[in-house]
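All protein chains but one are shown at their positions in the complex.
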Amino acid sequence: SPQERAFQERINASIKVEPKDWMPEGYRKTLIRQISQHAHSEYVGMLPEANWISRAPTLQRKAILMAKVQDEAGHGLYLYSAVETLGVTRDDTYLDLLSGKAKYSSIFNYPTLTWADIGAIGWLVDGSAIVNQVPICRCSYGPYARAMVRVCKEESFHQRQGFEIMHTLSRGTAAQKAMAQDALNRWWWPSIAMHGPADDQSVNSAQSMAWKIKSQTNDALRQKFIDQTVPQAEFLGLTIPDPDLKWNEERGHYDYGPIDWEDFFNVVRGKGPCNQERLAARNKAWNEGAWFREAMQAYADQQEQTEELKAA
Amino acid sequence: SPQERAFQERINASIKVEPKDWMPEGYRKTLIRQISQHAHSEYVGMLPEANWISRAPTLQRKAILMAKVQDEAGHGLYLYSAVETLGVTRDDTYLDLLSGKAKYSSIFNYPTLTWADIGAIGWLVDGSAIVNQVPICRCSYGPYARAMVRVCKEESFHQRQGFEIMHTLSRGTAAQKAMAQDALNRWWWPSIAMHGPADDQSVNSAQSMAWKIKSQTNDALRQKFIDQTVPQAEFLGLTIPDPDLKWNEERGHYDYGPIDWEDFFNVVRGKGPCNQERLAARNKAWNEGAWFREAMQAYADQQEQTEELKAA
Amino acid sequence: MNTQLEYLLRMGDNCLVLSQQLAAWCGHGPALEEDLALTNVALDLLGQARMWLTLAGEEEGKGRDEDALAYFRDGNEFRNLLIVEQPNGHYGNTVARQFLFDAWHMHVLAGLSTSSDARIAEIAQKSVKEVRYHFERSAGLMVALGRGTPESHARMQAAVELLWPYANEWFESDAVDEACAASGVAPAAPSLAAPWRASVEAVLDRATLKMPSYIGHQRGGKRGVHTEHLGHLLTDLQFVQRTYPGAQW
Partner (left out) sequence: MNTQLEYLLRMGDNCLVLSQQLAAWCGHGPALEEDLALTNVALDLLGQARMWLTLAGEEEGKGRDEDALAYFRDGNEFRNLLIVEQPNGHYGNTVARQFLFDAWHMHVLAGLSTSSDARIAEIAQKSVKEVRYHFERSAGLMVALGRGTPESHARMQAAVELLWPYANEWFESDAVDEACAASGVAPAAPSLAAPWRASVEAVLDRATLKMPSYIGHQRGGKRGVHTEHLGHLLTDLQFVQRTYPGAQW
């Protein structure tokens, strides 16, 4: 249709799409799905890290971790707001998470078992997320692109903090080094699966690229993350748990071993170590908070009525 | 009345009163109150010690403590059964505890703050309880007397275990010795208040003595406990927190300082450190267990109906 | 006894323990906005705890820093008020605990802002700004929840009553309080009772909640005699440091 052509031309000309602009239903739906998944990931992603706040080993680390988890709550808020600009209420979006209908990043279905996991999440998971998200800062949908600018800035701060934890552990006692290596062993493969299925198995990518929702392929993002992370692991004196990993002079990239996609899809489909618990925690918070939200709403309504009475 | 005279004569002749025997209402009421308070004390008394099961410092100590708390549950059961022989259902008795109408021993309204408190409770609280309870083994009401024989036997075992914990701590590190002394400091006065108000303030005692529900005065029991405990504290190398405590050659007993009865009655009236929490814990267990008890009852009823059908 | 050290530990431990409790809500609050806001308060309190404990370590002069004090004392060495170690309960319990504490904390910090000890005055001046905001926030929640629905009203009234017994300890002057008041280091503990009551009463009034008429009877935290809750809180707090002694983190 002419509308669609005009839309695509504006996209091609790198003019941002704004909430009030006309957009194709497919574009809207793709964005709603992607941004809400991203919002849910931030919100669920608070849980594995929050699990270590009470046990953080120094008060400074505790403060940094609390601030980090709080940032994730903030990211969740921007992103839920960005979804709302597409015409879906935040509660509806959220209820899809609670019912298990909507997805979130599978990485958060792995448990945090030691303090080193907090380092590994910052270093690897946030590192991987940044590689995925930096291109989104230039995405065609204005509210999403702007939210991502802020998110990326904070994430790279978190990534450095995570690396710093790993660095301290890797210079520490034998037990600390072992803890760091164990965390790398457990988080490496899930972190490189975060970029999504291999290109030859990925659906919808072409349309998302045309709409400039996505600008690089999953495999390209993965390669970028691996290339930047391997030297960091070497600097830490830690071994990445992939015997096939080695520098390929010709390609100018690291080669890496096959990813266990069956395991990845199992986790996506609900069979990860913590899927049940993460959803249960979210539902528990929501259900036990119902009386609170209702009361806050009731009070806000009372205030509004009082205002109206005064105005009348 | 002639019935009352005959009853008193049998008591005087040390013939035990049994559930089916006639008894004065006052006798029945006094016993119901006293035995049910005693049952509640066992049941509530599980809580402060259970608080340390998860943190017991060796597996052997953990096993001993669990067995001890379990014994208290057993004592609760015998005693609730003894109350039932007087014509009150166990649930009714128990609901009086939950509503706060019935009392239990105030000693359980103090918190257990360190492992040494587990030692001090065994040594002092059980020690004090045994002094109170041994005479009840000869009480005129048969079911109560028989329950107490069993209770006292187990309690003296607990008392030795508590003393053994204190003994180990008092031979231990400086921190352990300090822990033992601190526990003695906190538990001493409540333990000697367990024998009840001073004789000149105690009500109902004369009648209870005539009925052989009680055979010694509070002050006599207290003196007995103090006399047996002071040498034990000396053996442990611990200092009883009473500057007035000293051997009185003439009396053949230890003199001791004034007890803060105001504090004692405050705790009885609900203002101890843990009254709220103990009752809350009992109510929580009861309320959250309702579905379980209902289901067990429903299943028992089903079984009974099946039996009746078979019999028919 | 170094009374000033004791006083600093009291201030620091209040902040540390309450922050630890609030942080348990992080990721589990009733709404995302609450998660953000409550974590802010927890972070402020943690920052204050670090300043107080660092100063306490200096005052003690035995080389203990904030972490040595936070991670290597057992419960009987903690000097926090009992109210801050009371369980989180439902969110309304947490709000009520925060409100009663904020009101006291705000007034004590205002007093400490003019401490004769410049280091204390400096920390207090920095903290009181944060805590005035904490009070504003918790007072606002008290009013909203007190007036919101019949259920929220009932919950908040019960929460206030549950915590009231713990809301007098801070006015009871002991040797430490007296010494610090005498030297101008701290305001006299009982002098805060009237301003606290005024602040609390005004808010409860607006919240249509009844102010309990009796005086709280729970005490002991200031001399290290706590409730059973503190011990369990410390097992988590100190686990890593205790398990890997001597390591740097």
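Chains here go by letter, A, B and C, matching the order in which they are written, and residues are numbered from 1 within each.
Just so we're on the same page, a contact is a pair of C-beta atoms (placed from the backbone, for glycine too) under 8 Å apart; a residue touches a chain by one contact, two chains touch by 3 or more.
If you're wondering where the values come from, they're calculated on a predicted model, not measured in any experiment.
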With touch defined as in the header, list the contact partners of the absent chain among those displayed.
A, B, C
Which residue from B:Gln8, B:Thr85, B:Ser156 or B:Gln176 sits in contact with the chain not drawn here?
B:Gln176
Touching the unshown chain, chain B contributes residues 43, 46-47, 50, 53-63, 66-67, 69-70, 73-74, 76-77, 80, 115, 168-169, 172-173, 175-176, 281, 284-286, 288-300, 302
If you put the missing chain back, which residues of chain A would it touch?
48, 51, 55, 111-114, 182, 186, 266, 271, 273-274, 276-277
Extract the touching residues of chain C with respect to the undisplayed chain.
74, 231-232, 234-236, 238-239, 242-243, 245
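The criterion applied here is as follows: only the chains that are shown with their structure count from here on.
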Between chain A and chain C, the Cα-mean centres are separated in Å by 35
For chain A versus chain B, what separation do you get between their C-alpha means, in angstrom?
57
Pull out every residue in chain A that's touching 2 or more other chains.
none
